[in-house]
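Worksheet: one structure, shown below.
In this view, the complex is presented without one of its protein chains, the others remaining in place.
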Amino acid sequence: MDLSYTADEQAFRDEVRAFARASLPPELARKVFDHRRLARSDYVCWQDILAKKGWLTGHWPRAFGGLGWTPVQLHIFDEETAAAGAPRLVPFGINMVAPVLMAFGGEWQQQHYLGRMRENKDWWCQGYSEPGAGSDLASLKTRAEAHGDHFIVNGHKTWTTLAQHADMIFCLVRTSTGARKQEGISFLLIDMHSPGVTVRPLIMIDEEHEINDVYFDNVKVPVANLVGEEGKGWTYAKYLLGFERTNIAGVGASKRELATLKTIAAQEQRGGQSLARDPHFAARLAQVEIDLMALETTVMRVLSQRGKTPGPEASILKIRGSEIQQALTELMMEAVGPYALPFVPEAIAGEGTAAVGPDYASPLAARYFAWRKTTIYGGSNEIQRNIIAQAVLGL
Amino acid sequence: MDLSYTADEQAFRDEVRAFARASLPPELARKVFDHRRLARSDYVCWQDILAKKGWLTGHWPRAFGGLGWTPVQLHIFDEETAAAGAPRLVPFGINMVAPVLMAFGGEWQQQHYLGRMRENKDWWCQGYSEPGAGSDLASLKTRAEAHGDHFIVNGHKTWTTLAQHADMIFCLVRTSTGARKQEGISFLLIDMHSPGVTVRPLIMIDEEHEINDVYFDNVKVPVANLVGEEGKGWTYAKYLLGFERTNIAGVGASKRELATLKTIAAQEQRGGQSLARDPHFAARLAQVEIDLMALETTVMRVLSQRGKTPGPEASILKIRGSEIQQALTELMMEAVGPYALPFVPEAIAGEGTAAVGPDYASPLAARYFAWRKTTIYGGSNEIQRNIIAQAVLGL
Amino acid sequence: MDFSFNDEQKQFQESLAKFIERDYGFERRRAYQALPEGFSRDIWAQFADMGLLGLPFDEQYGGLGAGVAEMLLAMTAIGNGLVLEPYLATVIMAGGLISRCGNQAQKQALLPPIAAGKRIVVTALAEPGARYDLNRVETTATRKGGDTMLSGRKAVVLHGAQADQLIVSARSSGDSSDDSSNNVAAIDGISLYLVDRGAAGVSVRDYRTVDGLRAADITFNEVRVGPEALLGAEGGAYAAIDAIADAGAAALCAEAVGVMETLNALTLEHLKTRQQFGHPIGGFQVLQHRAADMFIHAEQSKSMAYLAAMKLSSTDVAERRRVVSAAKVHVGRSGRAISQASTQLHGGMGVTNELAAAHYARRLTMIDFNLGDSDHHLKRFINA
Partner (left out) sequence: MDFSFNDEQKQFQESLAKFIERDYGFERRRAYQALPEGFSRDIWAQFADMGLLGLPFDEQYGGLGAGVAEMLLAMTAIGNGLVLEPYLATVIMAGGLISRCGNQAQKQALLPPIAAGKRIVVTALAEPGARYDLNRVETTATRKGGDTMLSGRKAVVLHGAQADQLIVSARSSGDSSDDSSNNVAAIDGISLYLVDRGAAGVSVRDYRTVDGLRAADITFNEVRVGPEALLGAEGGAYAAIDAIADAGAAALCAEAVGVMETLNALTLEHLKTRQQFGHPIGGFQVLQHRAADMFIHAEQSKSMAYLAAMKLSSTDVAERRRVVSAAKVHVGRSGRAISQASTQLHGGMGVTNELAAAHYARRLTMIDFNLGDSDHHLKRFINA
């Protein structure tokens, strides 16, 4: 047992830090620090930079063109890029569908799609949830009927993050109606530019356009885009969920947000003194900081002990990670007091309109509301507690 | 709507206060304020004083020899006697079985038992819980078989509060095994001095002897002691539960404990200043104080709007009342710091042994542990939330 | 001790409920919100017809002379409907200040047109950087001949851009750093002035608030007002400001109770209808208990809102402040808990703009940021 970073890990950290500092455009970092709205081009810009360096997929096995980073290296990479103000990487391709393709995809799928991911050529999104199937994912209704060398897909996905930017979507679709609803589900890759695909925005509580309804109206999908075996989609989906939960801990980003919170608290006043010195506020802030230390250590513990495949313990990371993210948005909103009230979308978008009150204040309330999603998506925290109770504790 | 006390109510408050001040033995009040262990004689002493005045059953209807106090008067009485340092009234007779006898008892039962209660002649206890039937009360197994003019009772009750002092117990017993387990339960009054009744102490987490196992081994009970109809015991028990929950809010006692907590906090030091001035502790104390204000107002609201029969909303009073009682014991224990650790039962019993550390400190940790019972007994808080969800919210 | 409403009050309550149901449905509200002023002048006129706009004013000024119970009912209905109109700012706060501090002429000139819905007056009391401390006033009032020149900035003035007139607090003497906000009587040197929103030197930055209302930051640059603009005694306005802020806080508590009622009802409806795993999700015990806690929070908040409203008329200022702060803390925290639980129970749709519940959750959360948040009032309660 040695809980300090090795010299190699430390060197890697220095390298990532130096690279991020040198290559991340400062105006993009500023937008991230200030919680401004990011455009498609903002994400693509940073991912292109990483792809050129080979770091967009550094955590992939070397066999698939990655650098074979250890989980600890990946953690360092996340932490350092987040601290530098990098936007989060769009996870749906490189972190979610990629492991499924590596484990279950055909050779052409691996070469074609994984290759394009390494070069940041496609924007992927995830077609899981449906209006009637949220936490009860398996009750999905989108159908794919085989017609020779292609499927015809009809149905309605919802809650699809950034689908308006996407080139590709991976979908769970029903290819037969078996006895158990988990059976007969298949895993399909669909080109978002296909005729019959319609994206309709779902405006978020913060008036952000982040999620969408996606409609499939007789969309033709080549059989070559079926992943693995027909009817085995549920197995692949469960395999994928584990990966989704690991990344969802979001330690790197939360550490950056904690630092921002401290900066804000130092500038705000309460009763004639700095809010950071207010004992009650300081205690709440410290509690989140301690929780985050515990989470980070747990992440390291899980990663360094078990290698890359996360067990049901990953549910802890999802639960605590999302709760901490929410606590940070809540404290930030409270920190600015009455200036949490003004809502000036143009200022949040960074479109030149001045904010009302301190510049940092304007996105905070909207962000608090939007961040309530983190305990809902990726398997709600209630579902995660069910998983712990059943899969870990045997209840 | 007028939320102030009427002149009559104010006069009643003055009368109760003056009486308590004049008649409650100061050494008994001291024991109560200092959380010392109370002997049987302590309870009996105060109840005799009240009985002589007619106030032990002041809240009973005049038809049954009470004074017909309004719920607001009863609240004032509870509050003023608690503030004076009176021990709580043993509720099992006057507050629990009494309403059942008034509603469902025969004339002899009413005259005999209610009469003796008014004069504080019997100590009552409650025979509901069994080892296999806690929250699932209806699965009780104690049997009563009719043999001419008496029943023969066999079984095992547990968690029976102060049974070691009791003259009488009211019991739920099974008189037949019907289709639904709620059927075939009868409500029986049993003389604790009958042959075949054995009381075995269950030592509490604070080493207090407060609860007991009660065993019935071929105990003869006259048929005259059957309340209402055979097989209708479950109905009476549910009727009784409502009364139990109202009293359980414990506002008067919690107000006294809050005052005690403030006194302790003013005497304890943290970091060179009074604990009462410590912002973090003060904030926690204030939160409980505010919760208690809300609870008290809710009690008044429920009582003054609905008269004496409490609906399922009484579950709120049970839940919040017990949570506040626990929060008070917890803060008190924390207030004394390391001196929460010493455990000197003789000092807690007030048997002349000096306490370790401040006198007020010695019972506090034990009391914290014992008070965890308040969210368990009288229908656990989980059961109460089930009741709200189902009976109030229709889920 | 009597918590019940009399028949007249019950009738009032029912008529309010009918009005909200008929004229303030979710889609209608959206339409009002999209109007240039962010609320409906038609609705405002109907409020006037119903007597709502003069509810607490003396009858001689066109009011109904109603008491605390009616205020509770009106604000609860406003919460039920998520009403956008400037009732709090104009009737409770500005109307309250005028009733309390105004001279006969001012009352005569201002209250009847407010009650008739012809004029909107709002209060501009808080300043940037002062957070929730209304005694930290840096706006200056300087005598110039018989007139007074006002200079300074007011922050997050509710409906500031839609008002005809503003009641502005300014410092006519002393400075703000020597005030302890808990010693009301000792705070000195603050005066109130009536200012036309269109007066020279007044500049208004109008914006939406995150809970769907309108507010403004307002700058006063050498704004000249005459002697008739002074409301109440020069330098002696703080006690009135403090009292009216408490009246506003109590009204917000009642509004929050209304929001809680409707939000809880919407959430229950969702729990009973939304199917997952083949059953309504309201069958899950964890969600049942969460709903039970929401109910408990709302009931306890209602108790505190009643208590605070009752104490508004208390002659014991310390007791009034203590109870109003307790209520604001309780309602603030309960509101946070209810809005978070409701969002969670609604699942994905709960964080979209399309759901009525999302709007209720936002308002319920942001009420806490008006007239002192839970932390502010907890501190005031402790120091009371």
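Order of writing sets the labels: A, B and C. Residues in every chain begin at 1.
Convention: a contact is a pair of C-beta atoms (placed from the backbone, for glycine too) under 8 Å apart; a residue touches a chain by one contact, two chains touch by 3 or more.
Remember, it's a predicted structure, so these values are computed and weren't measured experimentally.
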Identified contact with the non-displayed chain, of B:G65, B:G134, B:G231 or B:P312: B:G134
Hidden partner chain, touching residue among A:L24, A:L56 or A:V72: A:V72
Residue numbers in subunit A that touch the chain omitted from display: 1-6, 9, 72, 279, 282-283, 286-287, 289-291, 293-295, 297-298, 300-301, 304-305, 313, 316, 319-320, 382, 385-386, 388-390, 392-395
Residues from subunit B at the interface with the omitted partner, ascending: 129, 132, 134-136, 139, 158-159, 202-205, 207, 211, 268-272, 280-281, 334, 337-344, 356-357, 365-366, 368-370, 372-373, 375-377, 380-382, 385
Where the missing chain touches subunit C, by residue: 284-286, 289
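The rule is short, and it goes like this: only the chains that are shown with their structure count from here on.
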Length of the line joining the C-alpha centres of subunit A and subunit C, rounded to whole Å: 39
Euclidean distance of C-alpha centroids - subunit A vs subunit B, Å: 52
Inter-chain centre distance, subunit B versus subunit C - centres from mean C-alpha coordinates, in Å: 42
Multi-partner residues of subunit A (at least 2 other chains): 280
Residues within subunit C bordering two or more other chains: 287, 378
